[in-house]
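For this depiction, one protein chain was excluded, whereas all remaining protein chains were kept in their positions.
Chain IDs A and B follow the sequence of writing; residue 1 opens each chain.
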Amino acid sequence: MRLQRTRRELHTRWWIPALATLALVLTACSTESGPENRQNPLRPKGEYAEKIDDLFGPVFWVSVVIGVLVVAATVLVAVKFRTRKGEDVRPKQTHGSTPLEIGWTILPAVILLAVAVPTVSTIFSLDEEPINPVEVTAVAKQWWWQFDYPRDDNGKKVVTANDMHIPVDRDVLVTLTACDESLPNTVGTETPGCNVLHSFWVPELAGKRDVVPGRENQLKIRADEEGVYVGQCAEYCGLSHANMKFRVIAQSESEYQAWLEAQRADAEVALDDSSDVEELFTAKFQCTNCHTSEDSSLSTYGPNLTHFASREVFASGYYELTRERLIEWLLDAPSLIPMQSDDCRLGSPGSVEGAICVGMPSFTKNPPEGADGQRFPAMKHEEAEILADYLLSLT
Amino acid sequence: MATIEQTTEIGAPAHRGASPGHDPHATATGVPNTKLAMWIFLASDCLFFGAFIATYLLYRGRDKVGPGPKELFDIPFTSATSFILLMSSLTMVLALAAIQRGDERRLRIWLLATALLGATFIAGQVFEFTEFNHEGLNLNTNLFGSTFFILTGFHGAHVTAGIIWLMSLWGMASQGRLKQGDSEKVEIAGLYWHFVDVVWIVIFTVIYLVPQPAAPGGG
Partner (left out) sequence: MTTVAGALTTVKRRPLLLRRPTKTTGAFSWFTTIDHKKIGIMYCATAMLFFLVGGLEALLIRLQLAGPNGTVVTAAQYNELFTMHGTTMVFLVGMPMAVGIANYFVPIMIGARDVAFPRLNAFGFYVVVAGGIFLYSSWIPGINGVPNGGWFGYTPLTDTPLTAGFLPGRGPDFWTVGVVMLGIGSTTSAINFIVTILNLRAPGMTLMRMPVFVWMMLVVAFLTVFAMPIITVALIMVFFDRNYGSLFFQASAGADPLLYQHLFWLFGHPEVYILILPGMGIVSEILPVFSRKPLFGYSVVVFSGIAIGFLGWGVWAHHMFATGLGPVAISAFGVSTMLIAVPTGVKIFNWLSTVWRGAVRLTTAMLFALGFIAMFTIGGLSGVLHSVVPSDTQQTDTYFVVAHFHYVLFGGLLFGVFGGFYYWLPKVYGRMLDERVGKINFWTMLIGFNLTFFPMHFVGLYGMPRRTYRYDAGLGWDAWNLVETIGAFVIAVSTLIFLANIIVSIMLKRGAVAGDDPWDGRTLEWTTTSPPPDYNFADIPEIEGRDAHWHHKYTEDEEGRLMPLPSGGAAAAAEGDGHHDGIHMPSPSIYPLITGLGLLPLGYAAVYHSFAWLGVGVVVLLYGLYAWAIEPGTEPDESDHGGGAPARVPEPVH
């Protein structure tokens, strides 16, 4: 009677949840790649990300199999051996079994050994020296990325923000730093100031590598296809960590070189002393306190704007660069990207005297103080338009 | 047959005070509760100091500005206060021996002596701290300042707590409330005191005796 019931249940019930789980897992993963969102590590687009994916895939499936087996076994023992209320089943009292226990100590150990070997070999292969790499320095700041390209023969380097251009099919060695002359040193030594931890991550090109103040981590990336890849800061770095994105633009070698040339050039539009723009940009709103629009080799507290209009994204790399967005940004940046520029103002709730304000302030809701200690007048829409047009002329 | 699992008897319990009429101090391991607890606490405290010492070692010689240990240390002076602290371990042993013999007068003397030697050590530390301060070393001067003051400071706090403890025991002894039968109380205070001493030996060796790295800024 007991056996009968058990058998019936075996044939009707236990496999339903097991199959359902399996089906769920399969449907979700069988495409192997998931959405094409340009930041999906399951859709690698370069050698190093592929190596990781090739390692992950098999291990993942081994785990799925073990998981399905254990879950199924749990359901099985529960259903197969269940008793009715009041039924007096007197099972054999087994206390253990040394051979079995040795067996299931060794079996996982063997499986893990099989996982460990390719793991270690992949670690070392990813750590090999890059071949003839392009070198880029990524400086992480709250909450945007600055990319420095090496000096040319004239000693001129290129400093850009949020867009990182690389040549396709070539190793790129990214040096990651959180310390930079443009950052205030808060401890009184004669070294560059440092920012907080961030993490450099372009999922389709490579795994992530943290930006650690005081260390110079390096990461090899490589794109096999031209295109735009989305990057994301992956280490919690305060208020706008979520928004701290960037783009990697992989181009053919010649396009890349052309881009680099153009970035090295001086700004096409020089500021004319008498223009409205000059008045707004340097005097009235003192944008030049944190930015430059004239020299693309300068590292500044805010992004270097010399070739601003050539970029795909701006504002922490979160927004595509359009005129409307830019105007919104100039008027009230913290409404687009939350920033501490409100919180640390003198006299505001919980503020601390002398605190450094992080991020672009709002020029309408809470205009900052100029060097003379006077608050700026709120920015008018027309003023923002003038500034936006000026910025968009900086190709 | 009923199988009562035959197992290796690790720490087979002695008969203990759980059942009425027996010595309540007899425990399953034979070690009194308070003493066992103190041992565990000290083991825990080892990691507390261990983490600070590791930090100190990691940051040795990484200062960007001076002053560093070379300019500041007065090894003979600190050796003297260290020796005084070591001596207090001896007096502590004598205090315990006294109470175990039931010699309450000597107990009081040695307890007080131990506390005083400890206090001398603390005075030396206060002097050293002020001295370093005058010569420009603060918590926020350089890594040496941070690590040095925090490590030795927390050790000093441990010694201070020990002194208060010893003085409380001395107070009890003076009122005649510390009898031969209470020797465990002195023993446990002693465990703590010796521990704090041993930790100082490690700290002293690590900070003062291990050869100093190059001058600040140089590496």
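One rule holds in what follows: a contact is a pair of C-beta atoms (placed from the backbone, for glycine too) under 8 Å apart; a residue touches a chain by one contact, two chains touch by 3 or more.
On a predicted model such as this, the values are computed, not experimentally measured, just so you know.
Across A:D148, A:D171 or A:E235, the residue that sits in touch with the chain not pictured is A:E235. Taking the complete complex into account, residues 24, 28-29, 34-37, 39-42, 49, 51-52, 55-56, 59-60, 63, 66-67, 70-71, 73-75, 77-78, 81-83, 85, 87, 89-97, 100-101, 104-105, 108-109, 112, 115-116, 119-120, 122-124, 126-127, 142, 178-179, 184-187, 189, 191-197, 199, 201, 203, 206-210, 212-215, 217-218, 232-243, 338, 340, 343-344, 349-350, 352-358 of chain A touch the chain not shown. Mapped onto chain B, the interface with the missing chain covers residues 1-5, 7-13, 15-21, 24, 27-29, 31-34, 36-37, 40-41, 43-45, 47-48, 51-52, 55, 58-59, 62-64, 138-140, 142-143, 145-147, 149-150, 154, 168, 181-182, 184-185.
Keep in mind that, in the parts below, only the chains that are shown with their structure count from here on.
Rounded to whole angstrom units, the spacing between the C-alpha centres of chain A and chain B is 48. Interface residues of chain B, counted against chain A in their complex, comprise 3, 5, 64-65, 140. Those residues of chain A lying in contact with chain B across their complex are 93, 95, 187-191.
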